[in-house]
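Report on the following structure.
The complex is shown incomplete by one protein chain, all other protein chains being positioned as in the whole.
Then we have chain A:
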Amino acid sequence: MSDASDITTAPATAPVVPDAAVQVSGVDKIFTGKKKATVTALESIDLTVAPGEFVSLIGPSGCGKSTLLRLIADLDTPSTGTVTVFGKTARQARIDQEYGIAFQQAGLLPWRTVTGNIELPLELHGVGGAARKARVSELLALVGLSDFAESYPDQLSGGMQQRVAIARALAESPRLLLMDEPFGALDEMTRERMQTELVRITGETGAAVVFVTHSIPEAVYLSNRVVVMSPRPGRIRDVLTVSLGTAQERTEELRENEAFFENVSKVRELLHGEAPVGIRGVETR
């Protein structure tokens, strides 16, 4: 398989790409703890995500994946360097609601029904009742939870809660989705189904996605590009362009595909920094 990129057009270290969904340039993040203990969580990170592009961040625990995501979401600020989202500062982009976010835990409000949780961002931003209702039923259909509109989170399974959280992230039709191990707590079967759903949803909405994961197959299956990071200090070790076709072409059969396994071993190679030995088989993590 060649590395011919399909959607990716922006080079990783371009100075300014005006129409990029996310542009991270020269970013360091240093945490200063008590007793002057400092942690360099990120060092000289350059990353550009094009509109509609699906980019996964993968790497060992503690390499700064969540930190990078939080910088893009303006939940934290970089020590040096700049982060822009659709040409705006990260802060402005947050205020303008340019992104939707989903975390490892669903983080639903327990006193709100599924409907109440999904419409939360709409409600907070003053969207009218009728428009809200229409949007929520659309989203419920999208994540396949129409029958649970009036259920409370504690009446749902973990996978269903996670789907509600994704629907909530999609509520305002953001052009960018930020997801931090959203399927981390799910079992393998639910996880694969959710991945298929996510590919379909992003295909339908055309949103760019920055997706943090620990799972190599997940990263390969979902992404246009996989960003492999290394720890201490957190750096981008390599970026692999995955050419497995458009969202429509990424079906369940893809998981059995030769090209899929090839990409999986490539990512593993990059992660471990060595050539893979033996069979290129299915791996679970």
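We adopt the following convention: a contact is a pair of C-beta atoms (placed from the backbone, for glycine too) under 8 Å apart; a residue touches a chain by one contact, two chains touch by 3 or more; residues count from 1.
The rule is simple: contacts and distances are computed from a predicted model.
Novice: For the chain omitted from this view, which of "NitT/TauT family transport system permease protein", "Predicted polyphosphate-or ATP-dependent NAD kinase", "ABC transporter" or "Membrane bound protein complex subunit mbxN" is its UniProt protein name?
Specialist: Missing chain, UniProt protein name: "NitT/TauT family transport system permease protein".
Novice: Just one of A:R94, A:R132 or A:R193 touches the chain that is missing; which is it?
Specialist: A:R94
Novice: Using the document's definition of touch, tell me which of A:F54, A:F86 or A:F103 contacts the absent chain.
Specialist: Touching the chain that is not displayed is residue A:F103.
Novice: Spell out the interface residues on chain A facing the chain that's missing from view.
Specialist: Output for chain A: 73-75, 94-97, 99, 101, 103, 105, 107, 109-111, 120-121, 123-125, 152-154.
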